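A single protein chain has been omitted; all remaining protein chains appear in their positions.
The block that comes next holds chain A.
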């Protein structure tokens, strides 16, 4: 059974076309992550799936049923917003229960669902508090709880962790992954954060300017990107692109990830170090090459290289990806 199918979905605001011909299939139980630069239409696509925006054209089906024109509450989805969007006047318990009550669910079932979600998210001590009396991480969990109680077929998350600090982000990320394993529900997750995308996703959807650039498992996208945009978007520091290396033809671009560069006397890449980032586990170097193309290098462990040092690097040709002048991958 497919959890979600998008067929030729387009969305325009007035004359501005924000989504163009999106096709996508999400299988039951899959964790899908939308990534892409700011303004590429990730949130809009999620809102079209939720029913908060209507697609201008194309078909949206959830769980095998066409849902165009059906209001969000009857699509079998639940959404977690970036700002949490909790009801400020209701307690944690009522925040989670409101949707079910509105549905006319029997009291016993409402209580049972809320208790289940509270247990799962460690919210039991806070059930009587209002959102203003909770920390950011707790509010986030309430927002997730509010989604869980509805037993949706499809969870939608719009950058749910972006208001949390780094440590909490890591914890919540792990919790969301655990939640996905427990609930076995399909989830769609929008993020800016590469680490979230790589660690959570079964498949990543890379969007640019309202189009899908590539869909695939994280490591497939990382190792085998379809084009220069995807290659450059995933990975930090991002992939190096060279046009002026000996052996590249005019118009052809060679892409090499920073970790595949190794120090080598007389290597093809020579230059001067302009910046060093020591991360403890890794050391990142920024190098201004003699050929005029800057590049980044990722060395494992701690490295004594300093700014101003002259360095030389080389790489295995098998590790290099080749792109044509339009950015398409040449295989």
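In this text, a residue touches a chain if its C-beta (ideal position, glycine included) is under 8 Å from a C-beta of that chain, and two chains touch if they have at least 3 such contacts; residues count from 1.
We take it that contacts and distances are computed from a predicted model.
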"Sugar ABC transporter permease", "Sarcosine oxidase subunit gamma", "Carbon-monoxide dehydrogenase medium subunit" or "RNA polymerase sigma factor" - which is the UniProt name of the missing chain: "Sugar ABC transporter permease"
Options A:58, A:99 or A:263, residue touching the unrepresented chain: A:99
Identified contact with the non-displayed chain, of A:14, A:69 or A:88: A:88
Absent-chain contact - pick from A:29, A:58 or A:72: A:72
Chain A residues that touch the omitted chain in the full complex: 50, 52, 71-74, 77-79, 81-83, 85-89, 98-99, 102-103, 130, 132, 146, 150
